[in-house]
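The complex appears here without one of its protein chains, the remainder shown in place.
Letters A and B mark the chains in the order given here, with residues in each chain numbered from 1 onward.
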Amino acid sequence: MANLEVKNKMSVAQFGVLVTAAMFGGQIIGLPITLVPQAEQFAWVSVILGGGVFFTAAWIMMKLGELYPDRDFTVYLPELLGKWPGLAVIGVFISLFLMVTWLNFNQFSKAVAFFMFDRTPSDVIVMGMLGVVVYCALQDLGTIIRVAEFTFIVSALMMGTIWVLGIFNFQPENLMPFWTDKPLGILQGTISIWGVYGGYEIILLLFPLIDRTKGNLTLALAAAIAFVVVTSIVIVVLTVGVLTVEGVKSESYPTLVVVRSVELPGTFIERLENYLLVAWIPSVFKTLAIFVYVISQTMTKIWGFADHRPWVLALTPVIFVGTTVIDGLELVKLVDKAVTWLGLALSWGIMPLVYFWAKRRKRGVASGGG
Amino acid sequence: MSIFGLSGANGEWRQVGGKIRLSGILLVVLISIFIGGCWDRRELQDRNFVLAVAIDTADAGEKPGQSQAAKQTETFVQPHGDKRYRVSLQILRLGQSGRGGDGDSQQAGGDSGKNGGKTYVLSNTGQSLFEIVRDTLGQSSKSLYFEHIQAIIISEAAVRQAGLKPILDLFLRDAEMRWRIKMFITPGEARPIIEYVPPTKEAGGIYLANILRNHPKNIHVAGARTDLGNISVMLSNKQDMAIPRLEMTNNIVKSNGVALFKKDKFVGYVDEQVVAGAKYLRAAEKSAIITVPGDSPDEVVAFELFLHDTRLEAHVDGDTIYFTLDINMWGNLGEYQTPGKVKGAGDPAFVRRIEVKTAEEVKRIVLYGKDTCQSMGVDILTFSSKLKTDHPKTWAKVKDHWDELFPYIPLVVSVNVVINQLGEHK
Partner (left out) sequence: MGKTNNDKQCTFGKLSDILPENNLGRLKARIADLKQLTKDSAELGEGMFRIVADLRAVAAPGDDMFVFTPKLAQNVQLLKTVFRDCDDVKFRFFKTAGRQAVLVSLDGMSDTPTLEDNILKPLMQANTSNFDLKQFIEEKLTVATVNIETHANIAVEAVMSGNALIMIDGIADILSAGATKHVKRSVSTPVTEENIRGPQDAFNETLVDNIVLIRRRAKDPNIKIRIVQVGERSKTGVAILYSANLVKPGLVEEVERRIKSLSVDQVLVSKVVEDAMVEHPWTPFPQLESTERPEKVIAAIYEGRVGLIVDNTPATIMVPCTYASIMHAVEDYTMPASVACLVRLSRHIAAFIAIYTPALYIAIVSYHPGMLPTGLAISVAELRARTPFPSFLEAILMEALLELFQEAVTRLPKKLSGAASMVGAFVIGTTVAQAGLVNPLLVVVTAVTAIASYAMPYYSFGLALRSLRVPILLLAATLGLYGVMLGVIIVTIHLCSLRNFGESYLGGILDVALWPDWKDGLVRLPQKFMKNRLIEFGAQDEKRRGGDTGHGQS
């Protein structure tokens, strides 16, 4: 155990926490707005189905990584598909993450600027967060893992505590009508929540760095997705329970309104949605830091650099410009849709095909050589 | 060592120059954030706390001799539309607090103006509430701060003008408003209520909000889900709602009864008994006093409710819809008045009789409340939502003509009362 150097390997448990940290972040607060108009009070069913769907996608990616141990996807994709198609797939991946980063930054800064501040321009908020994210992404992987673990545990605990207080206003009969006349809505909702689960794609890059001798990687992935499923169910159930379906449809930020409706007279605590926002900030930070690190590391590997730091600095103006360009509600919806479709295409379109192709190749090689 | 780097002895000069350039740029960005400003820094004492808002019609309460000039100064020139609403803001006056250990707070309370209160009122008229509020800044020395607003009082005349939603829209959209602002409808003029100085010398808005916070103990006041947020949810669900009524006469401010709204339109007021009945039906009471006559008609027995178990169920029988209400109440004997005689209440048979009488009384109140609501056509009894949750198929069939069905839906009530204690004195 020569751990006098930087720690670049991670254990399975650490990877599980890292994937959870990448998923549980920006989109959690916006979950009911996208989901409830489609699936109404059965949003929780959509969430569970979505969990199953995206776990399968992640599992396929993990299996693909197992076919090529010790190499990450920047090496084996060009090898498998040929140089240009492989690079095209990697390009899809990079542009997906880049757009997710823009979208997350944008939503985050708008929400914070609207609720916590009066005249501060949202660009300043983006600059502040971008500076911190870049500072984190400039560190080596061991530091990023530990920072992600620390902020994940702290922010999940804080957000969970604040969120649970919404029970005070919870009315179960708002969830009640067990009869729905829009069964298709549930399925539609399932695929439209890619944003909440997005983040498991980092396994493609980080697979060779996981120390798989101890612990079960499938179990870790399952635990990560289960965590997101459980928190999403809690969020959706509480939101619909407090606000009713119609109420959710007519609010811009239903999760924050749920927390705002909690009144604890006689205590020191008021305006709980500020507390929730403040607890949300580290969550968004860690998601974005992981994404920025993954993007810059991918670029590093493709271009053959030794270190990811120059790419982080090169990405900074790109991210900033992209975030501030997304102006106006129409553009935001467009980017959101684009991101969802791109994510689904990558996870359910391209990756399974690549996996089956790789399996056939391997089998062909084995039978041909043996 | 210049920023552009020397092509010195070896490449390391250029590297150093590059690092200096990078840190220089970072420094510029940092400093620009600090210099460019703290956009939102506004000291706590530089904000005018708005504690209550009163909304009237634009010409409410005009006395014949009132000067036109004063009214002109108070309002502004509006680009289009007419003056519809008058918005009055109750603003906190920061007194001199003797917190340094001296005891001059008495003196401070004494000489803070002839209304002797901690607040003062600014008014303005217009149509768009946002525009009115911003124009009121012309009368205020500090910026208006709404995050601590406690109560909104709307006059009946203002609501009759165009409905409830247009008035509330600003409060629902603005990020500063709270979800739990207490709402009141008042039959008269709303502004005098926020000009009222409570005898406890609290700030007015807090006093009014706290009146409504007593609703668990007062069966005549409906406050369980009548805050701004709940109203917003009910408006989006297109439900009927009840908003507490506040009345002020001759320096007495009291909350009694509710104002009924059918979707968005004001329908009328109902009295305390209807409120009691509705609360029993919706299981929204925590404690109630039910008075029944004793053995002879001039005796009065008061039953104090502690615990109840209420179930409202919808039943669909073919084409008939009816509801059943089962109430179990446990409580104490609160008061027994026997004019002219001295009699105790310790006889178990007597207690049993009182229980039966109380159950009858509860049933009567519930049916009275239901009949009144049905005759006014306003469903605050949660009939429609119960039907929707329990029998969604039937609801889908009837929801379009629910308004015709509702006044004729029967309710079967069965009440059971148990008296546990007689108090300290029998």
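The criterion applied here is as follows: a residue touches a chain if its C-beta (ideal position, glycine included) is under 8 Å from a C-beta of that chain, and two chains touch if they have at least 3 such contacts.
Predicted model only: the values in this text are computed from it and were never measured.
Chemist: Touching the hidden chain in the complete assembly: which of A:L64, A:M129 or A:M159 does that?
Modeler: Answer from the full complex: A:M129 touches the omitted chain.
Chemist: Among B:E147, B:E247 or B:D264, which one touches the chain that has been omitted from the display?
Modeler: Checking each option in B:E147, B:E247 or B:D264, the one touching the absent chain turns out to be B:E147.
Chemist: Just to verify: which one of A:K110, A:R146 or A:R212 makes contact with the chain not shown?
Modeler: Of the listed residues, the one touching the omitted chain is A:R146.
Chemist: Can you list where chain A touches the absent chain?
Modeler: 1-7, 10-11, 13-14, 16-17, 112, 116-117, 120, 124-125, 128-129, 132, 135-136, 139, 142-143, 145-147, 149-151, 153-154, 267-271, 274-275, 278, 281-282, 285
Chemist: Mind pulling the chain B residues that touch the left-out chain?
Modeler: Contact residues on chain B toward the absent chain are 33-34, 37-38, 40-45, 47, 49, 51, 92, 94-97, 99-101, 145, 147-148, 150, 176, 203, 206.
In this section, only the chains that are shown with their structure count from here on.
Chemist: Can you give the whole-Å distance between the Cα centres of chain A and chain B?
Modeler: 40
Chemist: Spell out the residues on chain B that touch chain A in their complex, using ranges where they run on.
Modeler: Touch list, chain B to chain A: 22, 29, 33, 36, 39-40, 147, 175, 178-180, 213, 229, 232-233, 236-238, 385-386, 388-390, 392-393, 396.
Chemist: Under the stated contact criterion, what part of chain A meets chain B in this complex?
Modeler: Against chain B, the touching part of chain A is residues 114-115, 117-121, 124, 127-128, 131, 173, 176-179, 181, 243-244, 246-247, 249-250, 257, 260-261, 263, 265, 271, 313.
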